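Heads up, the thing below is written out as structure tokens.
Note that one protein chain is taken out, while the other chains of the complex remain in position.
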Amino acid sequence: MSTLASPIPPLSSEAPAWQRATEEPAWIRRLLIGIALTFLGLFLVLPLAVVLYGAFEQGLQVWYAAITEPDALAAIRLTLLVVAIVVPLNLVFGVMAAWAIAKFEFRGKSVLITLIDLPFAISPVVVGLIFVILLGSQGWLGPWLAEHDLRIIFAVPGIIIVIAFGTMPFVARELIPLMQQQGKEEEESSLTLGANGWQTFWRVTLPNIKWGVIYGVILCNARAMGEFGAVAIVSGRIRGETNTMPLHIEVLYNEYLFTAAFAVSSLLAGLAIVTIAVKSLVEWRDERQRHPAAA
Amino acid sequence: MSIEIEHINKRYGHFTAVDDVSLSLPEGQLTALLGPSGSGKTTLLRIIAGLEFPDSGRIRFHGEDATDVHVSRRGVGFVFQHYALFKHMTVFDNVAYGLTVKPRRLRPGKAEIRTRVMRLLELVQLDWTANRLPSQLSGGQRQRIALARALAVEPKVLLLDEPFGALDAKVRAELRRWLRRLHDEIHLTSVFVTHDQEEALEVSDRIVVMNQGRVEQEGTPEEVYDHPANPFVFSFLGQVNLFHARVQDGQARIGDLALPTSTPEDQPQGHGLAYVRPHDIEILPDGSAQGALAAVIEGITVVGPTARLELKVAGGKDLIHAELPKSRLRSLGLSRGSDTWVRPLNSRVFMDNGARAS
Partner (left out) sequence: MTLALRQPSVIPGFGITLGFTLFYLGLILLIPIGAFLLYTAQMSWADFWQAVSHRQVVASYKLSFGASLIAALLNLVFGAIVAWVLVRYRFFGKRVIDALVDLPFAMPTAVAGIALVTLYASTGWVGQYLEILGLRVAYTQLGVVVALTYIGLPFVVRTVQPVLEDLDRELEEASAILGANRLTTLRRVILPALLPALLTGFALAFARALGEYGSVIFIAGNLPFRTEITPLLIVAKAEQYDYPGAAAIGTVMLLAAFVLLLLINALQWWTARYTRR
């Protein structure tokens, strides 16, 4: 009787408002969010805003005049030419490398993956220097190239080569984990149904990695258009001829033509925004595919 | 089309996945490759399909050597454990795939493909899903689509890797009965891999029991279940109780109980193990019957109509398990702690030479 009469003691009334065991108090949460937003605001939002503000401060017409001025147009044209060559090359390389690495087991695979990462680690300036020394007029192949009237350094081919070097990993790095995660079953399944390798690639593999390819290409494209340090060394900075957009921006800035510099910059900044937008889109699709109910 | 497997070997580094396996799988039958994980059953299935290359040995389809025929020309239907449906294609396109990748001169026309795909979808009772994506189907439905896709190319043999492995218990039971009926309809030589003995016993015409890359026994489900060739097969195909016995003059003795052995009489006498299934343990009200062993009930679990008892035999160390109808338990009036008597009705005795079943 007595045991029934004394109930379980009530929870202490001084207990704080109910809080999950794995949550922080509200003030800490607000503080952390505040710190994060301030940091990102200072380092991400303001620089972007300053570019756009500088570009459009004096009106659309000034902006338009700045990007259609002959030297600017020449820089844009050269940049587009370079990416039109480099991006397809690195796309083919990325898909081939990812196929070999994701679908097969072979010795030395991890060494190969490290090699593909190498351009990430090397300073762009060193990349430029490597090719100046190899292909420049005082370089090893210089005399031979001069004999055959081939100009690579301080000319467009040199720019293409160093940008190809610098942006080599982007498509491959995007596709390798994606294809490894997808495994081989769908390809095996396609083969048992009588398809050949080519049919399997186009009809089964490619649709599965499509979005990874798209993001890889866009990122590769953005990095190729924006490549600066390596190009600065090999281009020779001939106005209207071997200046890419970033070099043109540098020239304008050093001549105190800030509005023009920001106008050209705004094009590249826009491209960067498109790039991260595509990345978010790809990730969002991915998430939705993995948890269809959640979205 | 029959499948002949001749002296197949496959190693991965130091691990022997398939160890000199020879089998003949008769035409039109549904064969189960049954074994624990790592027994080499999936590797063997993939070798038959042409998805793996054997280190040595031959695979023949109806006498014709297929060992070096590439998987895309071997004409097998393969159903993957996780279906491997093409995520980006509709159900219809998945099933049509095998037909649309044929070389142009062999490829059926659009209308013909449509008829054949729809007929297959009707066969697997999923014609209403034709325009859906695989992600919109349940596991059991995906498995049936994978089957329809494999059948679309009119394969010579059908191979299924753990076809019900990824499904929950109820769907699993339904789907395997459905597969059995389907097989009776189309009579295609089929092989499926499973680690579930019940599934193998229920569905297949023949069972091949594998362990550590070798074939332990093959035969009809009845043969394998009723006459296990060795302790491994016996214990893999269901629960067993082990009784230590003295083997002498062709008989195994446990106390004053004498059991017949399969051991020829000229075999040396010695220590043996009697294998008895739980449902072959008779529970007796008293010790009057010849060979009855005294035991104490240590635990009773009732699952539906069946009662499972845990007993300790006098003088024994291990618990033994017995199964009997719930009604019989009630009529005997037994409960936990009761003294009772047990007698093995049916047993297999194997000499204890250390090669004990796990």
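Which chain is which? They are A and B, in the order written, and residues in each are numbered from 1.
Keep in mind that, in the parts below, contacts are C-beta pairs under 8 Å (C-beta built on N, C-alpha and C of every residue); 3 or more make two chains touch, one makes a residue touch a chain.
Source: prediction; values computed, not measured.
A.B. asks: So one chain is hidden, and I want to know which residue out of B:50, B:98, B:140 or B:344 touches that hidden chain in the complete assembly.
C.D. replies: Considering all chains, including the one not shown, the answer is B:50.
A.B. asks: Touch as defined at the start, partner being the missing chain; which of A:129, A:155 or A:214 qualifies?
C.D. replies: In the complete complex, the chain left out is touched by residue A:129.
A.B. asks: Mind listing the subunit A residues that contact the chain we can't see here?
C.D. replies: Residues 21-22, 24, 29, 32-33, 35-37, 39-40, 42-48, 50-51, 54, 89, 92-93, 96-97, 99-100, 103-108, 110, 112, 114-126, 128-134, 136, 138-140, 161, 164-165, 168, 184, 187-188, 191, 196-197, 200-201, 219, 222-223, 225-229, 232-233, 245-247, 249-250, 253, 258, 261-262, 265, 268-269, 271-273, 275-277, 279-280 of subunit A touch the chain that is not shown.
A.B. asks: Since one chain has been left out of the picture, which residues of subunit B touch it in the full complex?
C.D. replies: 12, 50-53, 70-71
By our rule, only the chains that are shown with their structure count from here on.
A.B. asks: Please output the residues of subunit A touching subunit B within their complex, sorted ascending.
C.D. replies: On the subunit A side, the touching residues are 185-186, 188-196, 199, 203-204, 207-208, 289, 292.
A.B. asks: Which positions of subunit B touch subunit A when the two form their complex?
C.D. replies: 49-51, 70-78, 80, 82, 84-89, 97-98, 101-102, 135, 149-150, 152-153
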